[in-house]
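For reference, the structure is listed below as structure tokens.
Yeah, one chain of the complex is gone here, protein chain that is, but the others are all in their spots.
For reference, chains read A and B in written order, and residue numbers begin at 1 within each chain.
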Amino acid sequence: MMMGGTLPVPESFVSFRGVTKRFGPVVANRDVDFDVGAGEVLALVGENGAGKSTIVNLLAGLFQPDEGEIRVDGAPVRFDAPTASIAAGIGVVHQHYMLVPTLSALDNIALQMSELGIGRLDHRALAKRVADVEQGLGFSFDLNERIEGLDVAQQQRIEIVKAMMHRVRLLILDEPTAVLGVEDREKLFGTIRRLKAQGTSVILITHKLEDIFAIADRVVILRAGAVVASLPAVGLTPADIVGHMIGNNDVSTANAIVAGAGKAGESRPLGQRFCSVRNVTLHRPNGSVAVAGLSLDIHAGEIVAVAGVDGNGQTEFVRCLAGLLRPTAGDVECGGARSDSRAWQPALLRRLGVSHIPEDRRRSGIVGAMSLASNYLLGHMEHPAFVRFGFLRRAALAETTARRMAEFEVRARGPKDVMQNLSGGNQQKVVLARELDGEPKLILAAHPSRGLDIKTIRFVHRMLDQARTDGKAVLFQSSDLDEIMELADRILVFAGGRAFGPVNRDSVTREQIGAWIAGHEELPQ
Amino acid sequence: MIAPYIRLYALGAIVFLVLLVVLSIVLAGANPVSLVWDVLQRALFTRAGLIEALLRTIPLTITGLGIALAFRARVFNIGMDGQLIAGGVAAVALAPLLPAGPVGLLLFLVAGLLGGAFWGGIAGEIKARFGGNEIITTIMLNYVAAQILSWLVRGPMQEAMGIIPRSGPIDASLRLPVLFQGTRIHAGILIAAVAVIGVTVLMKRTRFGFKLSVVGASEHAAQYAGIRPGAIASAALALSGALAGLAGAVEIAGPYGRLQEGFAADFGIGAIAVALLARLNPLFVPVSAFGFSLLYSGLGSVARKGMVPFPLLNIVEAAIILIFLAASVVAARSKGVEADG
Partner (left out) sequence: MDEVLFLSALLAAGIRLAAPIAFAALGESLSQRAGVINVGIEGIMLVGAFVSVLYTVQSGNPWIGLACAIVAGMAMAALHAYFTVILKVEQIVTGIAILFLGLGLSGYGFRLTLGASGAAVAVPGFDPLNLFGLSKMPVLGPVLFGHHALVYLLVVAAFAMAWMLRATRLGIVIKSVGDYPAAAAAAGIDVDRVRFLCVLVSGAFSAMGGAFLSTAHLWGFVEGMTAGRGFLAIACVVFGRWNPLLTIVMALIFGIADAAQIRLQSYFPGIPYQFFVIAPYVVAIVSLAAGSRGGRSPPMLGVPFVRQR
């Protein structure tokens, strides 16, 4: 469905015609058409889950379309493996970098270049070749430093150089600005301009408005797996784009972007304080700073949303509150325990009433090989209803699990069914039931609705709302604006390595939050 | 998704392993079919063979339980031979101080438990506190224990005569009574039964057993749930060590009556095959232990007759373990992979 006018595209280098891709019941891409011309910068835009990454992976040769075809220079092609895509001149910089952290940049680049063989590596010759590519892009970095010691912007540059070591006619950048600060973003755009001048096409996958206006020639907007608009960037306003992205064609609503800081908002009677965070700095495992100077209080009977694109420190913040991470500066105090003590561990925080619905459910939230009842028990091992004198009360556990499963409408064969047999949505429901039970005082939920169908999402929201009514504190991490606006009392915004807020939900608009998250506006102090 | 051809590869591996065993037997000049029959016949249908198998089943069950418990938490205790020795030494060392009769016997066994727990606990502490790999530490401790035993039975604990490297006999009242007249089958079989029940209950019915399973299945999920993997590993090493020590004490209170070098050899390492065959399920351990004991007894008899060298036992043990691993691949359910959008 095309809206607005379309410029005649000169010769398109790569095109999609009617491409559809399904993963089980989910349609990730639906009848997608678009073209990329030589030397053109195309922004591929849409909210989370709109289907952008699938297009990247199709172009990278990681899988093939179910319907439709991909064309290169007008002729249909099939990328059966990444090597085919590379041979066609397509380079990809993925959102999650494929760099070996313990090796140097030069080694990582060498790894990819199979034409170098397996013998002695002429470091100097390779370094020279890399330097040539670097220069063409306007970079320079220490090739011999280990990846794990570099920050994400530098790692990204290495990934770009790595991609450009082969002859590249189309460079795809997947969410490149998600974790960059303003200065690094500018540098990236400069690089893209250079590439354009050299005749290389660029596809920029993003959901940030600022990227589009800074650099794109054309914009293709995706919503729910389908192309809803393909427009030249010239003459577009942010409202146009936001309107297409969120599906709201009412331009005036979209125009209500508040320029400047949100109001502090009316105060709302807050329950008893459970957690206080004071000037906290958190580091990532690779040593870089995830967030600094974070301060807030969390009270009973409220829902605080942690909003933002992944990678801005939210994950570290939630892990810190769960007892898995200690702050490198500042202080957290929850339910009487302090983060500077050695006892700051998940066991302690659970005992104090902190529940945790983890981000990576499969790895940390469940034990796939064990039963539903056992997975439920994971959150209640100290509860007298299920354990007496160290012995498990299996009948009570089975009964409670069965009851909760029914209430949550979990589709499974019974409490003895094995967790890994359940769908992702049903697994999440079990985790939810576990973490909401037992009278927790604070519920930490990292992306609780991720990967779930609409009905289950509504259910999750109802449960969190109920928890608030019951006087519990809820902190949930999300990048879904609808969810945030619907559930939250207060919103804490993470962007560009900083956190702002919490602001009262009533004193900001959806568009304002979106603008902050997208980096379209700087966070107020 | 488990690629379909991997199941085929696993089947191929099973065929290969069976052929390997058959070929080994043929190379010795024996007929595989008649050998199997001979082994079975000597083990099951001769009095001597059956008794020997039953006697071996007792300590093998107890140590097998220890392995099942430890491996369940993915704690690879390869040091049960050393822990068994430690238990035996502790029990015999304390024996002169113990009262006569059943109370003394009970304390004798408890001393064995504690000695083994101590020896296992060393490796446990090293793992919990320093992250030291338990496979290496437990094996090293095996050799240390063997040497300490060697010294003790030639030195401080040697029998009065001072010629043979062994300790003096323990008091007759501390011996496990023979249950069936004319056989050597002793009350240790009851202790083994109690151990089976105890470990089964521990692993399946208690919170600790639950934590063991979680740590073995997913260290991450365990951590997020508030379980401390290091503490669980340390406890697993101490508990399995205790079981090994108990086996050592039982062997001394039962058949041996004294401490000597090489007593109760290989019940530690042999228990690994037993537990793996029982799929780490404590209820199946005695069955598996009996099966391996039959194999040991029958094969031993056959080897004494010169038909086939005894180390075939190790080859068969290895084949059994590998066949079980391959079979689990053949039987594995395909796990669907979630799509990334």
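In this text, contacts are C-beta pairs under 8 Å (C-beta built on N, C-alpha and C of every residue); 3 or more make two chains touch, one makes a residue touch a chain.
Since we're looking at a predicted model, the values are computed, not measured.
**Q** For the chain left out of this view, which of B:V22, B:A93, B:I148 or B:V287 touches it?
**A** Checking each option in B:V22, B:A93, B:I148 or B:V287, the one touching the absent chain turns out to be B:I148.
**Q** Of the residues B:L35, B:A53, B:I78 or B:M157, which one touches the chain left out of the display?
**A** B:I78
**Q** Of the residues listed, A:V77, A:L121, A:A224 or A:L270, which one is in contact with the missing chain?
**A** Only one listed residue reaches the unshown chain, and that is A:L121.
**Q** Determine and list the chain B residues touching the chain excluded from the picture.
**A** 1, 6, 9-10, 13, 24, 27-28, 76, 78, 126, 129-133, 135-137, 139-144, 147-148, 150-151, 154-155, 272-273, 276, 309-319, 321-322, 325-326, 328-329, 337
**Q** For chain A, which residues lie in contact with the unshown chain of the complex?
**A** Touch set of chain A with respect to the missing chain: 63, 82-83, 98-103, 107-108, 110-112, 114, 116-121, 123.
Note that only the chains that are shown with their structure count from here on.
**Q** Which stretch or stretches of chain A touch chain B in the complex?
**A** For this pair, the touching residues of chain A are 23-24, 26, 28, 49, 51, 53-54, 57, 322, 324, 345-351, 356, 358, 363-370, 374, 377-379, 381, 387, 390-392, 394, 420, 424, 451.
**Q** Considering the complex alone, what residue numbers of chain B touch chain A?
**A** So the residues of chain B touching chain A come out as 205-208, 210-211, 213-214, 217-218, 220-221, 223-228, 335-336, 338-341.
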